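Yeah, one chain of the complex is gone here, protein chain that is, but the others are all in their spots.
The first chain written gets the first letter, and so on, giving A and B; residue counts start at 1 in each chain.
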Amino acid sequence: MLSYIIRRAGGMIVSIFIVISVTFILMHSVPGNPASVLLGPNATPEQVQNLNESWGLNRPILTQYYKYVVNIFQGKFGRSIYYQKPVLSIISQRAETSIFLGLMSLLVVVSVGVSGGIIASIKPNSWVDNLLLLVALAGASVPSFWLGLMLMNLFAGQLHLLPSSGFTSVLKTGNIVNLKNLILPSIALGFVNAALVARSARSSMLDVLNREYVNTARAKGLKELRVIVKHAFRNAAIPITTIISFTFAKMVSAAVVTENVFALPGIGSLVVQGILKRDYPVIQGVMLVVAILYVVINFLTDLTYGYLDPRIRYG
Amino acid sequence: MTERGRLNMWRTLTVLLALTLVMSFSLAAADEKQSGALNVALASEPGTLDMALSTGVAASIPARHVFEGLFAFDKNYKPQPMLLSSWELSEDGKVATFHLRENVTFHNGEEMSAEDVVASLNRWGEHGLTKGALWSRVEGIEQVDDYTVKMTLTEPFAPLTTYLANVYGGPRIVPAEIAEEAGGEPIAPEHYVGTGPYKFVEWKAGDYISLERFNDYSNPPTAPSGFAGRKLAYFENIKFSMVSEAGARVSGVKAGNYDYATKVPTDMIATIEGSAGTEPVITDHPPIYPIMLINTQTGVLADAEMRRAVQAALDMDSIMAAGYGNPRFWKLDGAYFAEGIRWRSLAGADAYDQADPEKAKEIAEAAGYDGEPIDMIVAIDMTAQYNQSLVVRNQLRQAGFNAQLETFDKATFFQRRNDRANAEWELAFSFYSTTPDPSLVLMLNEDYPGWWDTEEIESLKAELNTTTDFEERYGVWEEIRELWYEQVPAIKFGDAYQLHVRGETLKGYGTEDQPVMVSPYFWNAWKES
Partner (left out) sequence: MDLINLLLKRKMALVAFITIILILTVTALAPFVSPYKPGALNLSDRLKGPGLTHLFGTDHFGRDVLSRVIFGARITFLLGLSISLFAVVFGLPIGVLAGYFDLVGTVVMRVIDASMAFPAIMMALALMTILGGRGIVNVIIAVGIVWAPRMVRTVYSSTLSLREETYIEASKAIGASSTRILIYHIVINLLSPVIVQATFTFAFSIMEVAALNFLGVGIPPFIPSWGGMMSEARNYIQVAPWIILFPGIFLAISVLSFNLLGDAVRDNLDPKLRNEELA
């Protein structure tokens, strides 16, 4: 077990290193630079040059890369060129929004996806099953920004039921009602990702429901609901967990778009702004954090298997 | 006590009494108008609020509440003293003496003195984006005493106060130590210390900028007019949120999340007028000018004859409709300055809006045009400009030009457009706000993309800057406009207005004295509960 964790950790570090290097190269090959964006279209080339100079962006790219990597290993993520604040503090400021959005969307994904999948699996190939599958797939076939805009127009613009955009910290203000700003975004984000989970839940359940021990349970005269919840679902949970963790990676991507639609101050909109403004340290910081999250979640998923299914051994 | 002394005493007493009355009156009225928070949705996030290094409208909106200059524009865009009690210009027009108002406090509690003004102006002179024509004539700035600053010029400069009042890339007064520490870099947000009616509180990256009423604000004695005069801060705080999606800004005002939203697509006016609780705000005072820059130095349009051919081909009606939608929001106009501005001149405007593809074809053929590509560049995030470029492309193709359109994100677009050494474009699309003086019109600058650099314009420009009499300068401007239509360094499509939205409870903005200006401002405004 221990050697497995060490090996995985080594692999994770290599992956993360590749991610930061690629990000660095990518960002520094983008045309345009922070000074030209900040000073705007009417600045003279000398003014742009001077500002880049004082930010140290005119140094050779290898020197900058070396410095960047050294800093990372010292835990220094750099300062945002725009906001003139440490990147980590900006990311942590904005993490709250993304985390709440992620959790609420996951709630949508799990409640719609898992329950839909289970219901569909009870009577396979019935019209209920087909309908649920169709709805789930239709959800996965709609771009989340399209769904977001439609929901916003209807619920905020026309019916005035829910706020259209923005999000104020819950942790800072202690006001849990602020979460209502995240209802529309999490539906837009969650619904389009629920399909995958629903299909996986359905097929895993079908798989399990046909197993002998489930039939045994039935034969013992247990109620069908009990069979489904206690015996079948527990064993179907592994593949469902996997797919939920896969869904996480997809959701990070979709959240970038959703946060932009609803003007949510999260990590996703931060990175888009960062790219458009050429705020290199911010982009690198976010990519690094997301990459770490991704590998850690993958790792945790693998460990969860062991918990859910003791037969799996880590060799 | 002499006769004169007594008179002076009486005068002082009368003034004091009057002041007390005015103050108590305005305080009483102020009580009813005291409001809590104002929520404003901005379309884009500013890069910095340090206006010396920013020409962005988005930046200027919060910045106007925090920082002030020596002068400010009144509702007619005439510069009025703001941080000054008075100023004078020497007989020969070469020495300007500025008398600062006393007891003006910065947000850090220190009093503004001549030292701060000198340091701020010097920093701007070194790094400011629009120092150009003025600073090349400044010989020196010196502090005479705590409240007096003297500026010496090498030659008279007519638009001096205009340059000092200008906010876009213009000089704002900050404490000397902050100006010196910042140098060529933008002032860090934690050092945003100005003299304005609101002080900076927080900039949450990509989310909002929040300001708070500055209780020790020292008001100028003059009546409110545009950006100048008395500024009463009725709102306890102001929050400028960044909301990039136009639909979200409008829905937000409708749902009561915001009190004001900037830059809304003009076609939305029907839904805004039709829905309870929202009022449209049309910023037509002054309009903005959508303009197509032409590369006069390289490529097929380096030939002025070819530029005239392009000019002949354009049908401005469709171009403006594509860019600005609803006809209430645009107007064809062959003059550079819009109606109501004293610089307005229709000289040369016969060549505007010819909509004559046949003529264009003939001119181009005569100039030897043989299907060389005309590369048009535009930023996709500037929607109106992109929309116009598409129509221009079609019109040019109709006139037989091989017009090619390329779209970029803003940063890449500006980088390409400004790259003179290897300019790979013939036409570039932008828009400009009205400048208070013709000398500030960017296209006149030989370093500005398009790079209009002929003998004729150089000599006219020199004349414009050194002449001080308005009538004479107006004459020069008319000549410049004639030349403009002949040499075609850029083509202005028309006047365009922006649509903003306000919640109907927001009062005191868009009035006689506080009209809708180039960008919104919220002192003297309040919210009805």
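Keep in mind that, in the parts below, a residue touches a chain if its C-beta (ideal position, glycine included) is under 8 Å from a C-beta of that chain, and two chains touch if they have at least 3 such contacts.
Predicted model only: the values in this text are computed from it and were never measured.
A.B. asks: In the whole complex, not just what's shown, which of A:Val142, A:Leu222 or A:Leu303 touches the removed chain?
C.D. replies: Answering carefully, the residue with contact to the hidden chain is A:Val142.
A.B. asks: Among A:Ser36, A:Asn178, A:Ser203 or A:Asn235, which one is in touch with the chain left out?
C.D. replies: Touches the omitted chain: A:Ser203.
A.B. asks: Specify the residue from the set A:Ile72, A:Val208 or A:Ala254 that touches the hidden chain.
C.D. replies: That would be A:Ala254, which touches the missing chain.
A.B. asks: Contacts of chain B with the missing chain: which residues?
C.D. replies: 245-247, 250-251, 265, 267-268, 270-271, 317-318, 321-322, 325, 380-381, 383, 386-387, 390-391, 393-394, 405-409, 412
A.B. asks: Against the chain that's been left off, what residues of chain A make contact? List them.
C.D. replies: Within chain A, the residues touching the omitted chain are 11, 14-16, 18-19, 22-23, 26-27, 29-31, 130, 133-134, 137-138, 140-146, 149-150, 153, 157, 196, 199-200, 203-204, 239, 242-243, 246, 249-250, 252-254, 256-257, 260, 271-272, 275-276, 283, 286-287, 290-291, 294-295.
What we mean here is this: only the chains that are shown with their structure count from here on.
A.B. asks: Just how far, in Å, is the C-alpha centre of chain B from the one of chain A?
C.D. replies: 41
A.B. asks: Could you pull out which chain B residues touch chain A in their complex?
C.D. replies: 41, 45, 47-48, 53-56, 127, 129-130, 169, 183-186, 188-189, 203-208, 241-245, 247-252, 254-257, 381, 409-412, 414-418, 420, 430, 442, 447-448
A.B. asks: Spell out the part of chain A that touches chain B in their complex, as residue ranges.
C.D. replies: My answer: residues 30-33, 36-45, 47, 50-51, 54-55, 80, 82-85, 90, 93-94, 149, 152-153, 156-157, 160, 162-166, 260-263, 265, 269-270, 273, 276-278.
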